[in-house]
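Okay, so here's the structure we're looking at.
Up next, subunit A:
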Amino acid sequence: MSKEHVLKVENVTMQFGGVIAVDNMNLEVNKGEIVSLIGPNGAGKTTAFNVITGVYAPTNGAVYYKDRMIIQNCPQGKMKKLYRGENATQYTGQHVLAPTPDKITRLGIARTFQNIRLFKSQTVFENILIAKHMLRTSNIFTATFRLNAKEEQQMREESEKLLKIMDLEDVRNELATSLPYGKQRHLEIARALATKPELLLLDEPAAGMNPQETLELTQFIGRIRDEFGLTIFMIEHHMDLVMEISDRIYVLDFGKPIAEGVPEEIRNNPRVIEAYLGGAQDE
Partner candidate 1 sequence: MKKRVLAMALVAAMAGTMLTGCGGNGGNSSNTGSDAGSAGTEADASAPAADGAKVVKIGVYEPASGDNGAGGKQEVLGMQYANEETPTVEIGGEEYTVQLEIVDNESSNDKGPSAASSLVSAGVSVVLGSYGSGVSIAASDVFKEAGIPAIGVTCTNPQVTEGNTHYFRICFLDPFQGTVLANFANANFSAKKAYILTKLGDDYSTGLGYYFKEAFTGLGGEVIEETFQEGNSDFTSYVTKAKNEGAEVFFAPVSTEAAALIIEQAAAQGLTIPMMAGDTWDSNVILNAAKGKDVQIYVTTFYQEGGNADFDNGFKGYINSNPTATANNGGDDTISAVSAMGYDAYYVALEALKAAGSTDPAAVNEALWKVNYTGVSGSITFDEVNGDAMRDTAYVKCANTESGEWDFVAEQGVN
Partner candidate 2 sequence: MNKRTKMMWNAGLIAALLATLFILEQILPSGSMFFTVLKKGAIYALVAVSMNLLNGFTGLFSLGQAGFMLLGAYAYAILTIPVESRGSVYQYFDGGIIQFTVPVPVALIAGGLLAAVFAFLIGLPVLRLKSDYLAIATLGFAEIIRAVFQWDKLGPITNGSNLLRNFPSFKSVLYPFVVSGICIALIVMLINSTYGRAFKAIRDDEIAAEAMGINLAHHKRLAFVISSFFAGVSGGLLAMYQTTIQASMFKSAMTYEILLIVVIGGIGSVTGSCISSFLFIACSEWWLRFLDNENLYLGGFHVPFLRPGFRKVVFALVIMIMVLFYRQGIMGTKEFSVEGIADFFKNKFGRKKTAEGGASHE
């Protein structure tokens, strides 16, 4: 496997008021890898995701995508005094991309949500079609007057194709929220894929699934990685799933990365077992 960084998180600290949710986090995700981020509840995993996808601006630190800095910040304003993290002087306060989630997505980083966020009033097909909107070349006039018929056609065809791949064809015209839970997770992933990402961030894709569904999901994630040439970075609690498909694993506890390595190493790391696996293995 080549060692090309797709994602690099550098000294990222996220502090809300006096609470440090992510503490000086460093991690790398290489092309084609499946990397998992694990840790007990409240360890700051989702916050880390939110920093990477631009929902929150980090208090300090930088994020690189394909070796290009996309987010950078240092403690500013009130935070200057309050900041309790490290490396405060290393970065400037430029957001580089003025990080809003849509810009990050357009770079090629798509995500799913821990608590499913589908477009409630839309059908399965429309949910996917909406994600194609960001790839448009039409402007509001050409779209309104249907001068983009060709593009529209292409959007629809690609969405149909995705439906087929994701096994959602039979529920195509159902309302997204009327699907069973597992299917909703699939749909969320399908929707993320519709933006044609290179890096896919999955936030607890197996949450609420039974072992059978989890097993299917495990295979499914592997399959889409190969099929779409993806790099996958995910948060997950199901250890079977994590150990099965992860190339590498990061462990987060109280906002601090405490371990990193291939599944085998993590499984045997005493700090991890202490912090997390010991109590949670049979979750």
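Quick notes on this one:
In this text, contacts are C-beta pairs under 8 Å (C-beta built on N, C-alpha and C of every residue); 3 or more make two chains touch, one makes a residue touch a chain; residues count from 1.
Selection criteria: all candidates are chains of the complex that A comes from, given by their letters.
If you're wondering where the values come from, they're calculated on a predicted model, not measured in any experiment.
Note on subunit A: across the options 1 or 2, its touching candidate in this complex is 2.
In the complex of the two chains, the subunit A residues touching candidate 2 come out as 53, 55, 100-103, 105-106, 110-111, 113, 117-122, 126, 129-136, 138, 140, 143-146, 148, 152, 155, 191-192, 194-195.
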